[in-house]
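The other protein chains are all here in position, but one chain of the complex has been omitted.
Letters A and B mark the chains as written, and numbering starts fresh at 1 in each.
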Amino acid sequence: MRRPTIAALLLTTCIAGCGDRAEVWDGPPPNTDLPIYGMRSTIAFLDNEAERVVFATPETVGEMSFAEVTTGRGYQTSALSSDRQKLVTLTAGDVPRRKAEDQAPALRIFDTAASPPTQTVFELADALSGLALDPQMEFGVVYPRGASVAFVQNPNELVLVRLNEPPSETNPLPATIRSYGGRPEGFTFTDELLLPGGARRLLVVRTDRDVALIDLNQPEKPEITVKLTTGATQLVPAGIAASDGDPEDENDARVAVRLANDNSVILLDLLPTPADKVDTSPHSFSPVPNIVDVGGVPSDITFAKTDGGLRLLALVPNEKALKLVDPATGVATSVALGAPFEKMSLVTNIVGPTDAGSDVALLWSANVAGVAFVALGSTIGTPYKSVEVRPVDFPAYAVLDVPAPNNHLKILMGNQLSILDLLSRTITPFVTPQNPDAFVSNDGQRLWISASGNDFAKVDLTTKHPQNYFLNQNIGEAMEVERADGGLSFITIRRQGALSLSMFDALAPSLEQNTEYFGILYGDYSQEGEQ
Amino acid sequence: MGEGVPREDLATGEGAETWGWGGGGLPPEEELESTYGAPVATGKFVWVANPTSGRVAYINAATLEINVVEAGNAPTVVAAVPDPADDVAIVLNVLSNDATLFRAKTSEVSALQFDVPSGGNAWAISADGHFAIAWTNSKLIKEADPIDGFQNLTVIDLTASENPSHVLTVGYRPVTIGFDAESKKAFAVSQDGITVIGLDQPAPSVIKNIKLGGGPSTEAVGQDVAITPDGAYALVRSEGSPNIGVFSLETAEKAEVTLSAPVTDLDLSPDGKVGVAVVRDTGETVLLPIPEIFTDPAGFATIPIAGVTVGSASLAKTSPLAFLYTNAVPSPILTSIDTSDAAKAPVFYQLWAPIQSVFPTNDASHAVVIHSTADVPNSTYPAAMSVLPVAADLPAKLQGLDGPVVSVAISPQGHRAIVATGDEQLPQYRLYVAAMPSLEVTQINLASEPIAAGIVAQADRGYVAQKHPDGRITFVDFKSGEVRTLTGFELGSQVVDGSGE
Partner (left out) sequence: MSRLILPMAIVAFSTAFAGLVYAQPALPPAGSVAPSASPPPAPTEAPVIAEDRDPMRTLVTPAVPTQAPVDKSPPPPAVVIAAEEPPTAEKPAPQPQKPHKQHIALGTALTASVVESKGLDAFSADDGLAFVSAFGTFTPWDTKPLSVHLTLEWDWTKKSALARGADSVLDIHRLGAGLMVRYLPITRMALSVRAVPSAISLAGRIKDAAFGEELQANAWTWGLDLTGGAAARVGAFGLDEGPRASIWIGLDFGYRIAGPAALALKPGNVPETDADRQFGSIPMTQLDMSGFIGRLNVSVSF
């Protein structure tokens, strides 16, 4: 039957040519690269191919609700706020923009305090790829990083965004910092410093050869650039520390710049603008640089109170010493450590100051099987009395903080794991698989340990008792999230396929209550239903 | 401008120059750790040259603001130029054979270049700032060839708009250069005698040379020469000789004063009216009235100092008091005499360590005494100092020092003295600040070896320059006691704050 056969063929051809689908379905999702954030009360999956953020929120012990918010095209980077309630993403939009309706680059803030999460969009003029967030979440800095997506790009262009204010003509605020050949590489937001002219916060911008100070009270003012290199060797700033000094004195705030390739630390004393420059300078303060030699390339710096007053602490692994530098005179006292410690953290707020009101520092290193306590209240004159070393079975590459009420504990992470008690100065070792992953719950009560298998453990930080559990699937990442019903859920995520997660009650994990979700990225969680 | 004494003079206590600041107290050339020379203070600025970068840093001692200006090739020696209105300093650029004059008016600094064909490593500046003489001090040159006489010097008329620089030839290896009070003459004391340079002519020129020795075979070395401020007379002491030659620089005539024994020290009062000669062997101090002594070589007054060995003298600037001591033998007794009244009995002060040198305040109300502790049994201090309240006639405050003394400076007001200590052998670098009249001594630790100390009177701050590749100087505020160290002078000039943008 010729005619019906022809008709059937025509019909089939017609069907085959009908319509298409979104490109997101055509390829596998970037499982390993897909950003996933464990936020305070939800988990955020940045499904950038689908231009959305999927929020998975545990409602009850065994029930997860999902929601999604449309985000922009051209994902560049993202970051989580320190309180884990806000997620900030940076997108490039349509590059190049040919029509007015093409999507512009934007910075988006997703606030998960509300349900569903709200989104604030700050449109940007250019597609930039770097993002730095203020720990206090007042500011964000967008800057060019790595390869440019634009035809032409100014590597010294920054965009300062006031995160707590709505978008406006002056928010975000673009600025181009002076360049002497370098480009921004790192950003440090200081706490409020009492400076000549009033208290303010500073943004310290590190390039590969100088630092710039931006007054965050008035960011529209030109920045203050301190060129660090005077000789043939280019000095590379590697770290920043800031001190307000005496809170009542506006003339003793300082910023210290650690160099990556020099034995010196450059101190910037923030003094009043000289009288002969008051009329021409836009600033009420001026940095006066001072070079202090610490005897070796320092790995870490911070300011601390000692029995001799404020000192700049510089860890010099090559000399196995902690140098205490008087910022006023540049005189350095050396405290021998006996080992090349590389990292330090002040723990005074936990262990309490010394009798003289001085700080206590905790030192560790990925190359030293031990930690050290340095009581800075007995360092001037008797430096040998101030160091107490505690051996650990392994070098610690990281030290995790524990929130209150167990903030006197620190988790030492290496190829094993131990719990350090700062008050008793004891160390509780745990036998774990090699190189475990671990994180501490937000309430400081639990330590969760996993190691790329099906097992995980919960350690009660009060009793140090571990409970072991077995999952039905490999654990990729784990996180603890607050539930809508007031409880806490422990959630593991597996980066395979379209992603899957497994949820438990964090306080009483039970396989009977374990609920698993597979194929998260296949889901449609929009409020409108059919799109 | 405060006073300071170069390092070498502290070591010996003898042959101390009686001129004002003529040089920058350059460190020996083998000390390569610091590329910066010793600083020089003008009214409120401290000037420091960096031969490596070709720049001079000037620091406002009141605000501690650092600025840097370009000089010539290898600016090395800086000298302050007296000026009634501005802060003026001149730097010798040793590799480009020129000099740069900097004039700081409030916030602006202007620079003027002068040729220095003769080169040099030292400055002599006239009291009115009209003339600057660049010359070569052979003592600062290691292993100088005996054939090198360093006889060329350049006289610069700092006020001339045309041809300001003039190269003149003086005697073999000059040891000091000075001016008369009216800046009409300059004197170059060399091994050939005193070369008189006329400055009040269309062009500076050598007028005459006055030989100081007895004959052609007499060596002109080992002589202590003091020239009166009016440039009329020169008093010459020869080591081991009881004779003092008094030369008329106008006529070149000589009068010889013979004392009872070899003269161990000869000093001139700041007004040039009295010469003070110390005869250690006989325990006498002789006052030579000037100019009367020239016509009456025997018309001098002798003050016997009994019971105490004295061999050196140190005179106050604005007081007739002179302080007598010896450092040839350990002696802890300091004696003071009134040079305006020979009849007054000497006053003796008991100190507690052998005296090495004495630095009186301008008005002689106090004196800072540096002690040697080598002969103090059981002492672990490398050195010591005393602050002696002379006018109040109270006991001296003795302070042990953690290192050998490098530099001492006394404030013109006489209310502070600073002593910098420490060297490579004893690397405990300190700055001691003595307050007068309270006699309180504050110890400040320094980060690196001190080079020279000074006082910026207008800012009421003391400073000590230290060795550091990028330049280091510590300021002490005498009012508040605040100490601030600046390191990296040129770094301070690299701060760009958007002014004028």
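The rule we apply is simple: contacts are C-beta pairs under 8 Å (C-beta built on N, C-alpha and C of every residue); 3 or more make two chains touch, one makes a residue touch a chain.
Since we're looking at a predicted model, the values are computed, not measured.
Across the complete structure, the visible chains that the omitted chain touches are A.
From the options A:Glu138, A:Asp393, A:Asp443 or A:Glu516, the residue with contact to the chain not on display is A:Glu516.
Contact between subunit A and the unshown chain involves residues 1, 3-4, 6-8, 10-12, 14-22, 24-29, 62-64, 66, 472-473, 494, 496-500, 511-525, 529-531.
Note that in this section only the chains that are shown with their structure count from here on.
Centroid to centroid, with C-alpha atoms defining each point, subunit A and subunit B lie 59 Å apart.
Per the touch definition, subunit A reaches subunit B in the complex via residues 178, 221-228, 230-231, 266, 269, 271-277, 280-283, 286-293, 326, 328-332. Across the complex, subunit B meets subunit A through its residues 53, 60, 63-66, 106-107, 444-448, 468, 470, 472, 474, 482-488, 490-492, 494-501.
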